[in-house]
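Note sheet for the following structure.
All protein chains but one are shown at their positions in the complex.
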Amino acid sequence: MKTKFRPSHADFTYFSKYGIRNWQGGGRASARETVGRVAAGAIAKKILNERFGVETLAYVKQVQRLIADVNPDKVRLKNIESNIVRCPDQTAAEKMIRLIEKMRRAGDTVGGIVEGIARGVPAGWGEPVFDKLEADLAKAMLSLPASKAFEVGSGFSGIALTGREHNDPFRARHGKVFTTTNFSGGIQGGISNGQTIFFRVAFKPVATVMHKQDTVDEEFHNTTLAGRGRHDPCVLPRAVPMVEAMTALVLVDHALRHKAQCG
Amino acid sequence: MKTKFRPSHADFTYFSKYGIRNWQGGGRASARETVGRVAAGAIAKKILNERFGVETLAYVKQVQRLIADVNPDKVRLKNIESNIVRCPDQTAAEKMIRLIEKMRRAGDTVGGIVEGIARGVPAGWGEPVFDKLEADLAKAMLSLPASKAFEVGSGFSGIALTGREHNDPFRARHGKVFTTTNFSGGIQGGISNGQTIFFRVAFKPVATVMHKQDTVDEEFHNTTLAGRGRHDPCVLPRAVPMVEAMTALVLVDHALRHKAQCG
Amino acid sequence: MKTKFRPSHADFTYFSKYGIRNWQGGGRASARETVGRVAAGAIAKKILNERFGVETLAYVKQVQRLIADVNPDKVRLKNIESNIVRCPDQTAAEKMIRLIEKMRRAGDTVGGIVEGIARGVPAGWGEPVFDKLEADLAKAMLSLPASKAFEVGSGFSGIALTGREHNDPFRARHGKVFTTTNFSGGIQGGISNGQTIFFRVAFKPVATVMHKQDTVDEEFHNTTLAGRGRHDPCVLPRAVPMVEAMTALVLVDHALRHKAQCG
Partner (left out) sequence: MKTKFRPSHADFTYFSKYGIRNWQGGGRASARETVGRVAAGAIAKKILNERFGVETLAYVKQVQRLIADVNPDKVRLKNIESNIVRCPDQTAAEKMIRLIEKMRRAGDTVGGIVEGIARGVPAGWGEPVFDKLEADLAKAMLSLPASKAFEVGSGFSGIALTGREHNDPFRARHGKVFTTTNFSGGIQGGISNGQTIFFRVAFKPVATVMHKQDTVDEEFHNTTLAGRGRHDPCVLPRAVPMVEAMTALVLVDHALRHKAQCG
């Protein structure tokens, strides 16, 4: 590993950019970097909760092809933390754990989806043009190691519907407006609409596998490399607090901006 | 429309935030806002092309369930601009046009996917932590009106694969490193790896439909609303230049940052 | 002027940086650039006045050695606008006008000092470390064309005093705190203290004079150059709205930041 680039890792790109790399894995390409984000997120969550009554949560929604059944409007932290894979659907969680164990034994890895939610966000947070709420969430999520995709509300699946089917009808009760569906994921035109915000983030299977793979060395000769040592077959459970922290940080920034402009 | 909120439009959220709204549709929630982005993108494309030999393109990849067959490494601008739907697969383009015409007649709308690509980006552009190249692309794309999702490389579909299957093996030929697959979409750890960058952006079906839908008025009373006047059954063809422009703007920023640090 | 650099103008530095220059004078080095600042400042002043009861003003305090006698706590806009030199001390204003006319006839130029003030700023605006209120004001003022210096409160002259003499004693009356002197200029530790904010900005004598001066041409040969055409012997009266606008823009930014954090 000292002289060979790990496939699909940040080894080669760091070397291309900086002329050096941290092959031991403790550099800025390590997910350890996110510890500061999680610490800051803890403060952001506290502000959101105490000042604005906003609750942010995240959980494992999918590991490879195993999909959990979760209601974003009802899920609670204790459900999420009730198992080591951080999936609130206990049946799916057991299957996920077995799949991850199987991957560990096979020296292989799997990816999946973390779903992030924010409940209690009032209508009005977000900016109309460049700093749309979904845009800042997307950047925050794609800045996490190993993430490859982001979708809010109906996301990619919404394109199977027509406009008539996809629109979220407004209704009012006791002077309070809500939507009867939530394909928008709680955000319309960059600004929260008062419904639950929810989005999904895809994390790829971990790059380091215990099998020989084609690669090149630092002198650009063809060679092979097999991972050794500590092996992490699935990052999803540990991505949950990262997603939650980044969600809280984005929201608290927009809470402040909203308060400055309209508070 | 003057007193009623269009479902899934920015009407209600703007009103919630600012206490006013531009019901005629010419405000900041209108996609007309992107004209400045496209103008700036034209300059960015010129710099990328002349200074760095980088080519950026975008095209319609999917309209509702109609998926085009396009090779990101070979597609050319003239293929994209050869039909009004801006889809380089002529067979798919014809079907898309027919579907959009059908939707227009039905007073309904459809969404789809625009794929963006950048060819010739050297290895090394991007930042290792918060301003990862994919993070800045994600924010740029989710800041476009009606966009709901972003994925780079294998994106959501990559989670069906294991690490062994998903890793992009490195090979070298004549002192030049390349990967034999490109699930990474040309970016690893936030930094370009020299392969073609490609990503997909989902645009939802347009909110304004010619059918009566449940909604509320400015006094929060339940009512219904049917769209009238100019009707746009699909934004995808016009989203193509927006995606292209934002891609070029993100890349030229990172080109400058890279040059400052490592040039 | 087309091929020769004007001494102490931005000609040579622009040419050094960009390889081109705008010798006709309409480029970004022209004070015409500030028109956008003044327009934005007009909105900022309105917000400051209507929402926060804050009034910003600026006036000519000094032209060359002619110093006006002005009380920052009492001066009013109509006093400032009552003469073409924008100096509220009418006696000094007349002398300044005569001096400027004399300079015009002599083909020479003079500089001076604009004083900026903000009344009614509540205690608490500003940030404790990098974005101190005086730091943002300093940057704003030094970004104006031809400005060379900034001082807040006692500024350079405060260093003649000892701490005992320079400290502003606090007193309270009817539950309201004030200081009996204002060497601090209304800001302590980066944050407004509720007293009148005042500062001075030095503008150098205009570089373009109607006399032959040593310079070099674009091929770096020694030559001489005398200004021709429109001649502006003193920028001070026109710097007044620039200083006022930048003051209002800095304050409205800090008003929003303060409201977000503590409002």
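When the chains are written out, they are named A, B and C in that same order, and each has its own residue count from 1.
By definition in this document, a residue touches a chain if its C-beta (ideal position, glycine included) is under 8 Å from a C-beta of that chain, and two chains touch if they have at least 3 such contacts.
Predicted model only: the values in this text are computed from it and were never measured.
Touched by the hidden chain within the whole complex are the displayed chains B, C. From the options C:N49, C:Q64 or C:T196, the residue with contact to the chain not on display is C:Q64. Residue C:D131 is the one among C:E55, C:E94, C:D131 or C:D253 that touches the chain not shown.
Looking at C:M1, C:I47, C:A149 or C:A260, the residue that reaches the missing chain in the full complex is C:A149.
By the touch criterion stated above, the residues of chain B touching the omitted chain are 256-257, 259-261, 263.
For chain C, the list of residues touching the undisplayed chain reads 5, 7-10, 12-14, 16-18, 28-29, 33, 62, 64-65, 103, 108-113, 122-126, 128-132, 134-143, 145, 147-156, 158-172, 175-177, 179-180, 183-185, 187-194, 202-209, 211, 213-216, 220-222, 258, 262.
One rule holds for everything that comes next: only the chains that are shown with their structure count from here on.
Contact topology of the protein chains: linear, an open path with no closing contact. Centre to centre, using the average C-alpha position, chain A and chain C are separated by 49 Å. The geometric centre of chain A is 20 Å away from that of chain B, both derived from CA atoms.
Centroid to centroid, with C-alpha atoms defining each point, chain B and chain C lie 45 Å apart.
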